[in-house]
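First, the structure itself, so that you have it in front of you.
Below is a slice of the complex: some chains, not all, each in place.
When the chains are written out, they are named A, B and C in that same order, and each has its own residue count from 1.
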Amino acid sequence: QRAAPTVLAAASMQEAMNDAADAWARAGHARPVLASAASSALARQIEAGAPADLFVSADAEWMDALQRRNLLAPGSRAIVARGRLVVVAPPGTASLNGKRGASLARVLGAGPLAMADPASVPAGRYGQQALTRMGAWDAVAPRVVRAENVRAALALVERGAAPYGIVYATDARASTRVRVVGAFPPNSHAPIVYPLARLARSRNPSAESFRRYLLSSTGQAILARRGFLTR
Amino acid sequence: MSDLAGIVRLTLLVGGTATLACLPVAFLLAWVLARWRFPGKVVLDAIVHLPLVVPPVVTGWVLLLAFAPAGPVGGVLERWFGVSVLFRWTGATIAAAVMALPLMVRAMRLSIEAVDRRLEQAARTLGASRWRAYATVTLPLALPGVFAGAVLGFARSIGEFGATITFVSNVPGETQTLPLAIYAALQQPGGEQQVWRLAAISVSLSLVALVVSEALVRRAGRGTHVL
Amino acid sequence: MSFDVDLTLRDGRVSARFDVPGGVTILFAPSGAGKTSVLDAIAGLLTPERGHVRVDGRTLFDSAARVNLPPERRRAGYVFQDARLFPHRRVRANLLYGARDDSGLAEVADLLGIRHLLARWPRTLSGGEAKRVAIGRALLSRPDFLLLDEPLASLDAARRDDAMRAIASVRDATGLPTLLVTHDRAEAERLGDRIVELAGCDDGAPGEI
């Protein structure tokens, strides 16, 4: 049995990666060591030379930054999962279907709108792009409250602190306290992707095997069970 | 990110208000914990320490549960006064105050415990009530601890991040204090420069607080240190 | 009578009983007999196991009647064996701590020879200077009676006389009943109107009158 690879996974991918690692271990391999944190924190650890093998990011921009610095193994970057962006609200809230522009802004801007910080968190960035595309951002922007991450934005809606929130479908799925009242069209924002890559520094041969496993149909099925859209 | 001056002003507002609001509460708690004997004292002690032990994110979450419109405190505030602290600087101040409290209480308590009770007794025989003895003897002699507590509390306040962002989010101009701005900058590729700049301001602010408090302690301690 | 005291203290190791008229009563006993403990109990700083304390007919403590006035309502002018000056207040502020106003300040300061020390911090006083300030502080608090625990120790002969004169003049002007602790029998006989002896219990045996 070969030494286990160290996998850095964005916090939002943690559960899905756990499942995958378990399955991989059941198949007779050494179980990968999973390290999770915000994508930015992990990317900075890689920049600093942390001894790791794989990186699963929730943020394509950070993956780009690493690639520009030649920290990724050439040809190893791939998209491991995709996501969807939705609007959630407390159960009983009317659906937003068909609303755009001023009417959408009127509804979302009625109270605080919870979303991840557009300045720093990808989910927030996607949300801002979508609202801009739909002509509602300028009107809504003053009412936006920027949470540290998507889960925190969801919690604000769950607790009644904000009537609407913008989160990933994966997050909305498991919550009983909110209902999805609308989904943004995939083309209203940059593609929501979770890039995967092997690090240039990695010397562990099993890292590549696990990378391939994640991209294989078995691996993809595991991610799909956690609500991620697959390739 | 809003402008630098605005962030600094907000940070000082939040940190200053939190520290000032905490001072009397912390001193009372410190006195009770230092000088009184009663059952359940350990429980009170533990509750005061909670925000220190529990990760800030959880503290922020508990605050959110309490102050949300559906929560016990938030409901009352909203129904009776029509105000909400969510997403407001007042909420950021509450988070900062809660996180700073245990540090302030500890420092003050240590100083109160070090005050010689025989001096309080002397004050009593000179006609001072328990309260006057406390105000004119215990408190002034415990001043080094009060100042130390205030600095610790202020430093913690202007460094508070986890509870604040969980409780009141990052709202530029309302809740975006220095740590929140730093965090946002850290999240972005290439945000290092901004991080260093903001961190330098943070450090300078608390250095000033430190120097001022040392000077105050020295002033207050002119007469002390020997019976 | 002025001091009507009957106390048991310190788990029965110290006890005292006396009933004496006004004037200066000397409490005389060897080291460790319980003199300071008795004064503490009269001042309300130590709660006796049982007994009573009446001064000028006023009941300050009575275990049977469940009376136990707090120290500040007993109006004792207590000069401690150690000076216990407030270290954060200058001499002047120490002297005036229990006073209603500063009307008596100059007179008392002159009597005790501490006028030149008024602006000093207690930390910078010599042993005898601190003692004199403590005496002045007690005198200025307008007490109903005086408790003096070796007030003259560490005073030189001249100061001793001054301090005694100050105490005597207060006594004569106000007729304050006074309990004074001393080790010096000659001094006791010179200063006191009467002497109460607390039996020695230096080795831990209970003391009696």
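In this text, a residue touches a chain if its C-beta (ideal position, glycine included) is under 8 Å from a C-beta of that chain, and two chains touch if they have at least 3 such contacts.
The structure presented is a predicted model; accordingly, all values stated were derived computationally and were not measured.
Composition notes for this entry: the full complex, per chain label, is A x1, B x2, C x2.
The definition used in the following text is that only the chains that are shown with their structure count from here on.
Chain A and chain B, compared by their mean Cα positions, are separated by 35 Å. Remark: chain A and chain C have CA centroids separated by 78 Å (rounded to whole angstrom).
Work out the mean CA point of chain B and of chain C, and you get 44 Å between them.
For chain C, the set of residues that touch two or more other chains is empty. Multi-chain contact residues of chain B, defined as those touching 2 or more other chains: none present.
Residues of chain C that touch chain B in their complex: 43-45, 70-72, 74-78, 80, 82-90, 97-98, 121-123, 137-138, 141.
Note for the complex: chain B touches chain C at residues 118-119, 121-130, 132, 136-137, 140-141, 220, 222-227.
Against chain A, in their complex, chain B makes its touches with residues 1, 61, 64-65, 68-71, 86-87, 165-166, 168-172, 183-190.
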